[in-house]
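Pasting in a structure now, in structure tokens, and then I'll have a few things to ask.
Partial complex: the chains shown occupy the same locations as in the complete assembly.
So that you can tell them apart, the chains are marked A and B in the order they are listed, and the count of residues begins at 1 in each.
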Amino acid sequence: MSYEVSLEKFNGPLDLLLHLIRKQEIDIHDIPIALVTSQFLNYIRAMEELSLEIASEFLVMAATLLAIKSRMLLPRKAAAASDEETDNIDPREELVLQLLEYQRCKWAAGELKSREHLQSLIYTRPPLDLRPYHRDDPLPVEGVSLWDMVDAYRKLLLRVPKEDRVAEIKGHELSVEDTMSSILTRLRRWTKATFRELLGTVRTRHDLVASFLALLELVKIGAIHCTQASPFDDIEIILREEYA
Amino acid sequence: MIVPLLAPLEAVLFAAGSEGLSTQAISEVLEVSVDTVFELLTRLKSEYELREAGLEVVELAGAWQIVTRADCAPYLERMATAPSAPGLSQAALEVLAIVAYRQPITRGQVESIRGVQSDRVLQTLLHRQLVCEVGRQDSPGRPILYGTTPYFLQTFGLSSLEHLPPLPVLDETSEDISLFDLTPALPRD
């Protein structure tokens, strides 16, 4: 997301366009497209000179502006003749609608920001520990399995942004033994799996070696057997019934 | 007749803390009708206001709770030990605003309004549990639909989605009102 940094306060081409329009005190419904286009292009050129990476969205917008500009130059009648549907339609209309919509979005964002601030001034306290009022045994937990919990954890890890996630899985080195039981656990759920399915998610050299040794070990103790339809085909790993 | 129940109401709201209690839950604990609960809550609220308490009774995401009054914040900041969660970036607020007003909405639709990729921002909002997946759109690729969470309502001090401030009207014809002058008058509760 380098453009979010490099373009500082501009959250995209619409944001930049709105800024240009606002700065000139232009009527949003009657944008002098030639002027705005050249300013927009100037901005992109300035960024190029600063060797800043320009996000593709800005280039797409530049192209859109140029297209609108050229259509504005065409005589209306000629445009109408070429395409009935665009008869009398201002080529800027779609862009204007988009800008207006984005402007509402910015308004709502500002609204949320001030509410967020107001709410940050308000403090609560954790719920009271009601255990002293509750002498009975804990209420049984129903309809929830261990796998639901593990699944919740997996979803959590997926939700954690990538930069945080590195720390999340770091230092978690699998032993061959652990890997054997993890493979068995998975095979008990699936009965069989391909080599790729079992090892495709392994991310480090260490874990790859551990997983491979674990597979060999499982074959040796007779927990699994492997089949391969043809050379270089995916290997299928099947759990032996005794271990199911 | 309901006055003797004001003290118990205060006690259970206090006990519920940041979890709060729904009107329904209060009615079960106090063993009175939902209507009576509303009456009691209104009374307790105005009692707090009258005595200019440091606390107030509010409804957040459908749950009633007792919270500190905003003007006491300077004192609380002094004693707060836990750093508060970092504020949201402009980009995050934009995406959140679109999801809030347009839910359920796909990432693609969010991006077409903003004019930029928004996957990273959406990811952050998902992680902070302000936004969640609410289903799949019945269209090619079955894209994920996003909506806001109850935590979103709490974070922004809303009792429900209906309490979102109304969006300014998109009026293309009137040229005299510049939309830029639409300074957001803060809606009061």
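Keep this in mind: contacts are C-beta pairs under 8 Å (C-beta built on N, C-alpha and C of every residue); 3 or more make two chains touch, one makes a residue touch a chain.
Just so it is clear, the structure is predicted and the values come from calculations on it, not from any experiment.
Peer 1: Tally the chains of the entire complex by the labels shown and give it as a formula.
Peer 2: A x1, B x2
What we mean here is this: only the chains that are shown with their structure count from here on.
Peer 1: How far is the middle of chain A from the middle of chain B, if each middle is the mean of its Cα atoms, in Å?
Peer 2: For chain A versus chain B, the centre distance works out to 24 Å.
Peer 1: Can you list the chain A residues touching chain B in their complex?
Peer 2: 1, 3-4, 9, 11-15, 22, 27-30, 55, 57, 61, 96-98, 100-116, 118-128, 130, 159-161
Peer 1: Which of the residues in chain B end up touching chain A in this complex?
Peer 2: 14-19, 58, 65-73, 76, 80, 84, 87-88, 90-91, 93-94, 96-98, 100-101, 113-117, 120, 123-124, 126-127, 154-158, 165, 167-168, 170, 172, 175, 178-180, 182, 184, 186
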